[in-house]
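Here you go, one structure.
Note that one protein chain of the assembly has been removed; the remaining protein chains are unaltered in position.
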Amino acid sequence: MRSLSIELPGLSLKNPIMPASGCFGFGKEYSQLFDLNILGSIMVKATTPEPRFGNPTPRVAETPGGMLNAIGLQNPGLEKVVTEELPWLEKFNLPIIANVAGSTEEDYVRVAERISKAPNVHALELNISCPNVKTGGIAFGTDPEMAKDLTKKVKAVSDVPVYVKLSPNVTDIVKIAKAVEAGGADGLTMINTLVGMRIDLHSAQPILSNRTGGLSGAAIKPVALRMIYEVSQQVDIPIIGMGGIQSAEDVIEFFYAGASAVAVGTQNFVDPFVCPTIIQELPALLEKLGYDHISDCIGRSWKKNEQPAYHRA
Amino acid sequence: MRSLSIELPGLSLKNPIMPASGCFGFGKEYSQLFDLNILGSIMVKATTPEPRFGNPTPRVAETPGGMLNAIGLQNPGLEKVVTEELPWLEKFNLPIIANVAGSTEEDYVRVAERISKAPNVHALELNISCPNVKTGGIAFGTDPEMAKDLTKKVKAVSDVPVYVKLSPNVTDIVKIAKAVEAGGADGLTMINTLVGMRIDLHSAQPILSNRTGGLSGAAIKPVALRMIYEVSQQVDIPIIGMGGIQSAEDVIEFFYAGASAVAVGTQNFVDPFVCPTIIQELPALLEKLGYDHISDCIGRSWKKNEQPAYHRA
Amino acid sequence: MKKELCQVVSNQSIADSIYELTLSGSMVEEMKPGQFVHVKVSSGLDPMLRRPISIASIHKEKSEFTIIYRKQGRGTSLLAEKKPGEFVDILGPLGNGFPVEEASVGSTAILVGGGIGVPPLYELAKQLVKKGIKVITILGFQNESAVFYESKFAEFSETYIATVDGSYGTKGFVTDVLSTKNIGGDILYSCGPTPMLRAIEASSYAPKVYLSLEERMGCGIGACFACVCHVKDDPDGHAYKKVCSDGPVFRAGEVAI
Partner (left out) sequence: MKKELCQVVSNQSIADSIYELTLSGSMVEEMKPGQFVHVKVSSGLDPMLRRPISIASIHKEKSEFTIIYRKQGRGTSLLAEKKPGEFVDILGPLGNGFPVEEASVGSTAILVGGGIGVPPLYELAKQLVKKGIKVITILGFQNESAVFYESKFAEFSETYIATVDGSYGTKGFVTDVLSTKNIGGDILYSCGPTPMLRAIEASSYAPKVYLSLEERMGCGIGACFACVCHVKDDPDGHAYKKVCSDGPVFRAGEVAI
C-alpha cells in the first residue's frame, strides 16, 4: 500500500481516501461495519458553536444519478463535539479533518480556535459553501472578498492547517479559489453540492421542506472534475476532491484533474463499504495503468511534457 | 388535446412540447421517424453569421445520468439556414424558434435581423450561454450588463419576440434574468448546459478534444428546476424550461416549478420518439392529477392560495 | 447489521400492487420484528439510493425472511421484477424493532396497521402469540383489492378490517373499528400513515403504545441526519431522535409526529 501515501499540509495520509463531511457523521455508525483505521482520514460532520437541529424533514430527495439534501447543518455543537465526538475517535490512528461552520464570522472563528486544539484534529475544513442554511454558509463562499477575509481570520486562530471548501454555485470558481489562497488557505476541498430541487407530482410542492437542497452523487461528477481541473492549474495549494466518487477509477479521474486526495460522500449511503473497497482496489488499478505511486496521477490531464507512465515503459 | 394549448409571445402552441436547440438539427432527420406537425414547435440549431465547423472530435462523452457535448456551434451559416433549412420546414404547420448565436454583438444582431424575417420563424432564442466556444456565447450570459445590452440591441432589429437562453453557470441566475427582462426580453429559455469534464482513464487526457463540455440530460434536472423556480417568481415574462426532461411527469414538474412550455434535448438521442410519446401521454396524466389544462400547473409549487385541482374536486 | 447479497426465494403479487418477497441470507439470524432492511434494487445508478422496507416475517430455521411492499415508484417497480434465484443487495437488519418484552404473558396486545404499515405487525403477532399473549389485529386498507394477510393474521388473532371506501370490512378507518367495537388492551403496537399514528397517540386504547414511523432516508444507519425527528418534550429544541437507528419504533409520546 506504499503506493497510496500522500503528504498534505497537516495530514500524513496512509492513503488519500476519506469519507466526506456530513456523509459519515463522526464515524461511530460506520465503525460497526469496518475498522476505521484503514481510512486515510475522516472529514467529520460540520460543527457550529451551538447545537443545531437543522431543517424540518423531508431532508433528502432522490434525483437521476444523485440526491438532494437539506440537512441544515444539524450537529451537537462545539462543546459536545470537542468533549465527546472527537475523543471517541482518538482510539483510531487517524488524522481527523474538522468541518467548521457557522452563521457569522465570529461563529467560524470560535469553532476553529477551539476545535483546532483537539489532539486528533490535524486540519480544518472551512465550510463556506453549505447551501442549506439561511445565514452564513454559501454567502461566504460566493463572494471572493468575504471568503478571503474569513479565511484570514480563521487562519489567525487555528493551530492546524486550514482547507477551504468551495461552492460550485458560482460563475468563476477560480476567482474564489485564488481569493482564499491569498487569504492564507493551506488547501482547498471541492466541491460542495450544487443547489437543486425536486417537486412532488401529486402535491405540486417541493419534496424537501427546505424547498431547495444540495445536489450530490454521481450526477455532479463532471462538474466537480471540471472545477478541479480549472482551479488546480491556477493555485499552488493542494485540492482534496469530491463530488460523485463511486469507484477506484473515479479516484484516478479526480487525481488526473488535479486533486491530491479525495473524499467520498453520497456513495457511503449506497454502499457503506465503498471506502474500504476503493482503498483495496487502488493499488492494482495503479499497477494496471502503469503508475508507481498515486501521486504520479496528480494533474496529469493538464501537466505538460509528462507522458503517462505506460508510455514511458 | 385542447388541454395542452399554450399562448406565449409570438407562439401559439398546440402543445408546449418542443425539441431543444442543437438536439434536433433543423428537423430533417427526425422527420424520417415521425410527423413533425405533432410538435408544439421546434427550437432549431444555433445559427451564426458564417458557416462554422465547430470543435474537433470527440465532441461527446457520457457521464452518470447525462452527457457532455462540445459541438462548438457547428452550423451551415445564416445564408444557408435562411435559404434552405427554414424553407424546408415550411411544409410543416409549425411556429419555429430560431436559435441565434455569435462571437460579437454584431454577429447576434446580424443573425437576428435577418432570421426573424423568415416567414415560419415566430420567435428567436438568443443563445448567450453556449459554453463551448472561445468567444461570445457564455461570456454574454454571465455578465448582467452585457446580457441586457445585447438583448436590447437584438430586440431593436427583430421582427418577432425574443427569448433569451440563460446559462446555469452563474452565482445568481435571478440577476441575469432580471437584466435581460429589463433589456426587453419577451421570454426566457433555461437552462443551457452546465460546464463539465470527463477524463480518460488510459490516456489521462480529457475525453473531449475541447477538454470541457456542456453537461445535459437527466443529471441536471434538479438544477434546472431550482433555477426556473427561483427565476419564475422574480420575472413577469414566461419561461420555456429544459434540462433533463425524459417523461410527461418531468414536464409537469417543470410546469410546477414555473415553466410555461418545455423543450426536450438529450433524451431525443436516447429515444427519438420521446416528444411524440410525451405529447400523447400528457392529457391522461393531467386528468389523473386533476387538472383541466396544463396551464393550471404553471408555478404551482410557489403560487399561494391555489390548492391543487384534486383538492378542489 | 451487515451488507449481504440475499437470494430471492419467491416474489409474487398478493394484492393490488402489493408484493411479497422472500429472501434467504445469513442476516436473518439477527432479525427482530419491527426492524427494517435497506434494499438496493438495482446494481447501478438507477435508482441510486437504497429503499427502506420493513421485515414482515422471519424464518430463522430456513435462514429466510419476507418483506411486503407496494409497487409505487421506480425502486419498488424494479423490485417487483426480481425472479427466484436472483440476488438482491440488502443492508440490515436496521433499527430497533417492536419491544415484545413489554407485553407480559397473559395480557392482550392490540396491533393496528394501515396499508404498507401492516407487514411489520405480522412477525410481531407471531412472536407475541408464541409468548402467550392475546392479539387483536385491526388492519386498514384503501379498498377491497388492497387487502392482504387478513387470513394470515386471523389464524392466531381476532382480526378486523377497515376499508376507506367500505368495499370490505368496516367502512372507514382503523380508529373507527377501535371505537365502535370498543376494543381495549394492555399494549398497542401500530404502524401506518402518520395521520393514523397521530389519531392513535391522541386516544387511549391501551396504557402502553408503540408506534413505528416512516421518514425519507439516506444512509439508514444513523450517520446522515436525514431522518431526524424532534422529541416531544422539546419540540423546537435541538434534541432529536433518528428514525433509522433510534426507531423506527418509538413509545407514544417519545417523539413529535
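A, B and C are the chain letters, set down in written order, and residue numbers restart from 1 in every chain.
Everything that follows uses one rule, which is that a contact is a pair of C-beta atoms (placed from the backbone, for glycine too) under 8 Å apart; a residue touches a chain by one contact, two chains touch by 3 or more.
Bear in mind that the values here come from a model prediction, so they are computed numbers and not experimental data.
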Residue in contact with the excluded chain [from B:Gly10, B:Pro64, B:Gly184 or B:Gly258]: B:Pro64
Which of C:Asp16, C:Asp46 or C:Glu201 contacts the chain that the document leaves out: C:Asp46
Of B:Pro9, B:Gly54 or B:Gly290, the residue in touch with the unshown chain: B:Gly54
Contact footprint on chain B, counting only the chain that is left out: 22-25, 28-30, 32-33, 45, 50-54, 57-62, 64-67, 69, 71, 74, 77, 217-218, 266, 268-273
Residues from chain C at the interface with the omitted partner, ascending: 42, 44-46, 74
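The criterion applied here is as follows: only the chains that are shown with their structure count from here on.
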Identifier of the chain whose CA centre is least distant from the whole-structure CA centre: A
Chain located farthest away, centre of chain B as origin (C-alpha): C
Interchain centroid distance [CA atoms averaged], chain A/chain C, Å: 36
Centroid spacing, where centroids are CA-atom means, of chain B and chain C in whole angstrom: 46
Multi-chain contact sites of chain B, meaning residues that touch two or more partners: 64-65
Per-residue multi-chain contacts in chain C, two or more chains: 45-46
